[in-house]
Structure formats: structure tokens, C-alpha cells
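Everything below concerns the one structure shown next.
A single protein chain has been removed from this complex, and every other one stays in its place.
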Amino acid sequence: MNREQSKTLEPIKIEVAELKAEEHESYFNLVWRRFRKSKIAIVGGLMVLTLIVLALFSDFFAPYDPVKLDMRNGYIPPHRVHFMDAEGKFYLRPFVYRWTQVLDANFFATWVEDTSARYPIRLFVQGWEYKVLGRFPSRLHLYGVEGDGQIYLLGTDKFGRDIFARCARAGRISLSMSLFGTFISVAVGSVLGVVSGYFGGQFDNLMQRFVEFMQSFPQLPLWMALAAVIPPTWDQMAVFIAMSAIFALLSWTLLTREVRGKVLALRETDFILAAREMGASDARIIFHHLYPNTLSHTIVVLTLTIPSIILAESFLSFLGIGIQEPLVSWGVMMREAQTIQTLGFNPWIVSPVFFIFLAVLGFNFLGDGLRDAADPYTIV
Amino acid sequence: MVSSPVIPRRRHAKGGFVGGMMINYILRRILISIPLLIGISIVSFAIIQLPPGDFASSYQSYLMNQANLPAAEAQKAANEYRRAYGLDRPVYEQYFRWIKGIVTEGKFGYSFAYKQDVGELIAERLPRTLFLAASAHLISTLFGIVIGIYSATHKYSLGDNLATVFAFIGTAAPRFFLAIILVYFLVIRWKVPYVNRFTSPIYSFAPMSWDKFVDILRHTWPVIAIAGFGGIARNMRVMRGNLLDVLNAQYVTTARSKGLRETKVINKHAVPNALHPIIMYQGTVLPYMLQGELEAAIVLNMPSLAPMFYNSLVSQDIYVSGGFLLVYSVLLIAGNLIADIVLALVDPRIKLN
Partner (left out) sequence: MNMDQNIILEVKNLKQHFPIYRGLLQRQAGAIRAVDGVDFSVLENEVLGLVGESGCGKTTVGRSILRLYDPTDGEVWYRTAAGERIEITRLSQKEMKPLRKEMRMVFQDPFSSLNPRRTVKEIIGEPLIIHKVARGRAMEERVAELMLSVGLDPNYMDRYPHEFSGGQRQRIGIARTLSLSPRLIVADEPVSALDVSVQAQVLNLLQRLKDDLGLTLLFIAHDISVVEHISDRIAVMYVGKIVELASTEMLLWEPLHPYAEALISAIPPADPDIKLERIPLSGEVPSPANPPSGCIFHPRCRFAQEICAREEPHLEEIKPAHYVSCHFARELQLRGIGGVA
């Protein structure tokens, strides 16, 4: 070709030996090492992981079918797990007593422990049939009791359904809806943020005005209003998608702002200039250079958005707008607590709140740890 | 955490000039809000128009099922109802009628459930909501800052750790759950009368007095506490982080090296500068308070805007839903405006253009 090709590049041998790079680590190793240092992030990660596993394999963890009605067993209090029986005899294997209904002094039916029947708790027992991940039939359950005994660790609801089993199952909706809603808002938010920050000008201006507009809506009231207009005739899947979209609708603006700010700063950096200088296309600059550098912001906003959707979903479901039975989320389960008498007699029906609490806290902790870990080397 | 560069405060050199700029700035901000409000009103109206059917159709089924009217007669009554309230007009016409009513007469449309103009409902209940949200804001700022200062100056002490745990609960516990717990204790355990009221009956029609004010606080504290709780937690975390940052700043070290006592260093130098980001962040706290009030007041059925808004959504009382949505938006915009103005007043670095 041209004459420069004939001139060869001479390696510099002396300097090679001197110029050793520092200890090598891949990006993910680096992030992981920094992440691991934060105890709180590990705890948060474990909390989230536990909930996800519990939701995915909920039927394995549930001794009873979470949707099967059993009206005679309504509002049984949480079963106490004993090591010592009424006579003070100690057992290595924990057990529960049978619970029976008696009439109290006011002639109300109440559940009490019947110490005459003792049921040891067994692990990996055979029980009701279900399908693992919706495919493989199985009868294996983590725990249970033998014979005609029953074990309701968190008690039962009005219809005699095991609250623990339902909490595990409800995690599917609560978690997947918040993840799906967040996924939509991240997909929309980061694309609009990068594009608006990179191209600037008129589009950016319009985008900014639109984001301001969206942010002037009061989040919770608008969510409530939108959720309330979902027709009750829609099928479960449609309601699920509509609710996720509603949550995403007001969540993407935060990320767009963050990403845009970051891109505005990155746009002026030399490595973007260098990419333009070597003739890179806009698409290449956006996807190869800008996107990867906004990732840490995206992750942080993601871990903030998920818990906020979990909280909002639980409140809306608690009010009975949006998600309806037979879809079950943690919020839906707490609906009965709206009636103060019901709550007064059966306070255990609010136990799904601990799952909400765990999820929100877990994601918050995770976000805290990731914020510091995801950006091991920044320019801006 | 938040690591904005903190510079010592200084006074504006030219007060008059800044004052003029300030008015200009406020006017411009208000002007910008107008198209925003128009957009919001359109969206609010569109949302409440979304569901199929209207109040007349539920009125019709009510007549048929509860009043045992024949279908034809119920249909006729419903149609008359539609005509009377303009529900048979095109949507855009209904919208313009709605906006015209709000702007010219302060009428927000007729509430079918309360048989009253929504404007009157708002006039009655908005002050209560504002009182609840503002009180929550006040306690969250006050307690948040005080606890934050304590935490930062007693880092890793028992009190600091307790405050941290408290903050985590405050941000992660659903507020409606906290409200349920309070209701449980108030009603079932302590048997407090008149939980869902602002005053005891004897004060209902009494003019405002100290005793009545105390009585109101006695009734409203659960809502204020729940709405403010999360805010305390957030303010406290921000204050703690900022103060720790500031305490490491060089000018604080300089102040210490001059031989100032530690309390003086903290009160005179560190705290004023650490407060800055708190002010900056007030714009996001108000909507948080309003949402907290919304959640708590619905559960406690406190007669503010909140439960009425919820009920209107359930019963499709559209003018209540739309009007309240609009009011919430106005509150939000006004809150942001106030926060921005306060920030511009306090921070000499904010450029007014």
C-alpha cells in the first residue's frame, strides 16, 4: 500500500522488562472483591437470595397447598414448636401439638393446643403433589408432620390456608412484579438518558421537559388512580403486566436523569473524543463507550427502584386496588387486616409484612454495597 | 455518601440586586409551572375517564338491584342523570367544563357520592392534609437533624447504632403496616375513643383554642408519627453522613487547630455546612410526607383528603379522584418551588439564571 507500510515497527526490548503492569484482575473480580468486603452488602444479598429461592421453590418449602381451601381450619394461630412436652420431658426432635377448637368463656370458638397428641417435625417428607418450576412432578417437601397432624408455622388465614405456604408463593408475584417493573423502567430510562445526554440539543430539551412533567405527578396517588382503573375483567397475566407497567411509568425518570447527567459528563471526556477521532459511529460510541460506563449508576438506581415498587405494590394490594385474588402477593395477603376486629383476634395474619421488610431491607443493603463496589475506577 | 463540596457560607454582597433576581426567578418558576399544571390536569382527567362506564351506570345497577326498579326505568333514570351532569357530552367538552369551573368558580365538579361540589370537599379537607403533612415534615426535619448530629458526634456508640437500626426500620417498614399496628394498639389494646377523628366531639364546633389544639394533636399524632417516621430516618442518615464528611474537612481541622472547643467547632462550623444538603433535599421530602400522610390516613381513616381519594377510586366518583389528583400535583409543584427558592436564598452558589 503506502510507503509507511514498508517501514516496520521495531520492538523496544529494553523497556519491556521494566514496564510491568500491576497485578491483574478482571472487572468482575474487582467488583466482587470490593463487594465482598462490605458485610452489609453480603447480608443484603443473602436476604434477597433467600427470598428468591423461597419464591421459586415455594411448593417445596410449603407443607400444604397454598390455594386449597379448608374452611374448618380457619384462623389457626401459628403452631408453637416444642422441645419439651407438657410433662417436662425433653425431645431432641422438635414437635408440635394438635390444635383443637374449644368454646371460651364468652362462647367464642378459639384454638388451643391439645397436649394429648404430639407430632414430631420431620424433614424431607412426602406430601401434596406439585410441579417443581412448573414442570417436574414431585411430592417432596422440606418439612412436615406425620399422620393426621398439622403444622402451620405462621398460622392459617380465614380459609384455612397455610400462611407460610402462601407467603412463599406470594413472593413470586411481589418479587417478579417489582423486578419486571424495574426492568422496564431501566430499559426505557437508560436508553432515553444516554440518547438525550449524548445527542443533546432539541431532543434533550424536549426530553428534559418531559421528565420534569412526569416528575410533577404525585407518585403514589397516580399509581393508585391508574391501578384503580384496571378493569376487573382482565385476566391475571394482563393485570400483572399492566401493574408492572404502571410502576415503571413513574420510575424511569429517576434513571434517565442520572444517566443523562453521567453521559453529559462523559461526553466531554477524552476517551469519547478519542472514539470520535478514530471515526467511531454514534451507535458505537453509545453502546461501546457510554453504556458500560453508566452501568454502575444503573445498578444503584435499580436497587433503589425495586424496594420502592415492592412497598407501593404491597400498599396498593393491601387496599385492594390492582392485584386481586387469585393472584397472591404479600400485600394481598394483608388485606384481611383492614378489618380491625379480624386483626384484633388474629394478629398473625400480618406476618407477610416480615417478607416485605426482608425484601426491602435486602435490596437496600445490596444497593449500598454495590454503589461502592460497582465503580472501582471512574474518570468522571 | 453525599460528598458535595462544602464551602463556608458567606453573605450576599449586594442584597438589593439579589432580591430583584430572586423575584424574577420566582416569577419564572411559577410561569414554568403553568403548562405543567395544564398537562397534569389533562392526564388526571384522562385517567378518571379511562374505566368503562360512569357513575350513572353504577347508579343504574344500584336502582335495579337495591331499589328493585325495572330495567327500563333504571335506564331512563340513568340517562336523565347523565344529561343533568353533562356525562353524555364528548370527553373534551367535559374536560373544558371541568377546568372552566375550577378556574372561574372554584368548582371541581360534583361528587356523586357526597352530593356536594368537590371544591367544598377540598376546602374542608385540604387544610387538614396540609396540617398533617407539614407537622410530619416539621418533626422529621427536627428529629432527623438532632439525631443525625448526635449519631455523627457519637459515631459507633450504642446510641448511634440504635439510630442506625431505627433508620433501617424507618425506610424498610411499609407505612400502612405501621398504621395497622397503631390502630391495633389504639383500638384493641388501649381502647382509645374517636381514633378516626381530628377532635373529640366536644371540640367539634368549638373555635380554635389551645385546648382544642392539644386535643387535635392527641388525635392526629399517629398519622403525623407514621408519615414523619421515614422522613426522620432519611434526614438522620443524610445529616449523619454530611456531618461526618464536614468534620473531616480542612477548615474544620483549622478551626480545631485554632484551639476552639469541640462543641463550638461542631455548632459554629460543622453543623451549618452539613445542613446545606438537607435543605437541598427538602424538595424530595415533601412528596414523601404527602405519601406518608396518604398511607397512614387511609388506614386510620382520618378525615383528610386521603381516605376520600381512596374511596372515590373504588366507587368511581370521578370528579373527586380527578380533583384530588390535581390538588396533590399542585402541592407537589408548590413544595418543589418552595424548596428551590429556599435553596436559592441559602446557597450563594446557585445561579438564578
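In this document, chain identifiers A and B correspond to the written order of the chains, with residue numbering beginning at 1 in each.
In the analysis below, a contact is a pair of C-beta atoms (placed from the backbone, for glycine too) under 8 Å apart; a residue touches a chain by one contact, two chains touch by 3 or more.
These numbers were taken from a predicted model, which means no experiment stands behind them.
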Touching the hidden chain, out of A:62, A:76, A:211 or A:275, is A:275
Of the residues A:118, A:284 or A:335, which one touches the chain left out of the display? A:284
Counting contacts across the full complex, list the positions on subunit A that touch the omitted chain. 2-5, 7-12, 15-16, 19-25, 27, 269-271, 273-281, 284, 288-289, 292-293, 295, 376-379
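Operating definition for what follows: only the chains that are shown with their structure count from here on.
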Roughly how far is subunit A from subunit B, going centre to centre by Cα mean, in whole Å? 27
Which of the residues in subunit B end up touching subunit A in this complex? 36, 39-40, 43-44, 47-48, 50-52, 168, 171-177, 180, 183-184, 187-188, 287, 290-291, 294-295, 298-299, 309-310, 313-314, 321, 324-325, 328-329, 331-333, 336
Any idea which subunit A residues touch subunit B in the complex? 212-213, 216-222, 224-226, 228-229, 231, 307, 311, 314-315, 318-321, 334, 337-338, 340, 343-344, 347, 350, 353, 356-357, 360-361, 364
